[in-house]
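Below you will find the structure I want to go over with you.
Now for chain A:
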Amino acid sequence: MAYLEMDNVSIGFGPPSNRTEVLKDINLSVEENEFVAVIGFSGSGKSTLMSLLSGLQRPDKGEVRLHGSIVENPGPSLGIMFQNYSLLPWLTVFGNIELAVRQVFPGFTKAQVKEHVERYVEMVSLTPALEKNPHELSGGMRQRVSLARTLAMQPEVLLLDEPLSALDALTRAVLQDEIIRIWEEDKRTVVMITNDVDEATLMADRIVPLTLGPEATLAEPFPVTMERPRDRANLNKNPDFMKLKNSVTRFMVGMNKDAKDLKVDSSIKMPDIIPYDFTPPKRASVKVR
Partner candidate 1 sequence: MAESTKDKIKYRILKALDVSGFTAFDPVIRLIFGEEPQKQFAAIVKYLVIPTIFVLSCIWLWSWFGPRHKTKSGEVPTPDIVWESVKINDTIADREKVKKSDFLLSGSEREAALEEVVRDYAILTEQVDAAKALVAEKETEKANRVARLIAPLDEKYESLKDEYKETAKARDAEIARISKEVSEGKTEAAVLIAAIRNDSVATDLERAELSVIKTQIDEIRSQKYKPLDQARKEYDSVADKQFFMKTRLEFLDDRNLYVKLDEAQSELKEYMTELSTAGSAKDALKIAKRAVRAEESAARLEGQEYASAVTIYHQTKRSIFTVFVGFFMAAFVAIPVGIMCGLNKIFMACMTPIISIFKPVSPVVWLLIFQIVVGAFFPDPENHALLNFLNNLPLVSSLEINPALIFSACTVAMCAVWPALVNTALGVASIDQDHVNVARVLRLGFWSRLFKIVIPSALPLVFAGLRISLGVGWMVLIAAEALSSSDGLGKFVWDEYQNGSSLTFANIIMVCFVVGIIGFFLDRMMIILQRFVSFDGGGTSV
Partner candidate 2 sequence: MTNIRKWISTASVALAITSLQGEQLDLEKDELKFGFIKLTDCAPIVIAKEKGFFEEEGLQVEVIAQPNWKQLLDNVINGELDGAHMLSGQPIAATIGFGTKAHIVTAYTLDLNGNGITVSNAIWEQMQENDPALDTDTPPHPITADALAPIVEEKLEEGSKLQMGMVFPVSTHNYEIRYWLAAAGIHPGFYTSEDKKGFTNAQVELSVTPPPQMPATLESGNISGYCVGEPWNQQAVAKGIGVPVTTNYDIWKNNPEKVFGVSAKWAEENPNTHIAVVKALIRAGKWLDESDDDGVLVNREEAVRILSQPNYVGADFDVIKNSMTGYFYFQKTDKREMPDFNVFFKYHSTYPWYSDGVWFLTQMRRWGQITEAKPAEWYDEIAKEVYLPEVYLEAAKHLLEEGHIEETDIPWDTDGYKPATDEFIDGILYDPKDPIGYLNSHEIGNKD
């Protein structure tokens, strides 16, 4: 039995007569301490997937299970880091994290809370900004506060919903490294959603593509077998990396094209013949709907 599982999960919205299925038949199992990246186009239902995993939303069909038991409500054990930071603007950096810490560790003394908060703020290198309000911080800093808050809860599973999407390339790289460092230091199970193939390849153990919505589902995963620590500077010279990146990209682009073709059905019907192919298939067949 896997550590975190999604079993035939479907979700949709709207009345039965005009129902839009957002996700359909999602199956995903994540092992303990695994780093899984879910990659997909915007609007394909990634955030909904995250909500389901964290328990903020309940599936219409199927089950989400965390070590065997069904996830019914959100909670600190499933630490979700929201795409748009979700910091409380009326609290300082310290206050935001403190709120979470006090809630998760009700037994802590005041000093312990303080120490705990400061440790995590330090981890994301924001100690100088401890007493600042969120609106005084840049996007990247807020992102990091959000990360620190999620980490400070010491969740069993870290659910990162496009944690770096809003950042410029440089900050992004810094934070990527930081997330990996923290993950490695403090091994946890991570599910990260992203739309950046490079990022997924760099960080994850496994990349799971999400097909285009509606009725999006998970495609066959791409395992990432590169050794850690992965050296960002030399990655582009690494043939494994390039190959993996290319195949994921090709898969994603192809999917997009297919979807487009499906939508605008102007294709000429091809003769139903298959040319004989002498080369053996390189990979497992790719399902395209």
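Candidates were picked such that all candidates are chains of the complex that A comes from, given by their letters.
Here is the rule we go by: contacts are C-beta pairs under 8 Å (C-beta built on N, C-alpha and C of every residue); 3 or more make two chains touch, one makes a residue touch a chain; residues count from 1.
Nothing here was measured: the structure is a model prediction, and the numbers come from that model.
A.B. asks: Among 1 or 2, which chain makes contact with chain A in the assembled complex?
C.D. replies: So the candidate in touch with chain A would be 1.
A.B. asks: Across the complex, what residues on chain A touch candidate 1?
C.D. replies: Residues 54, 56, 73-76, 78-80, 82, 84-86, 88-91, 99-100, 103-104, 133-136, 153 of chain A touch candidate 1 in their complex.
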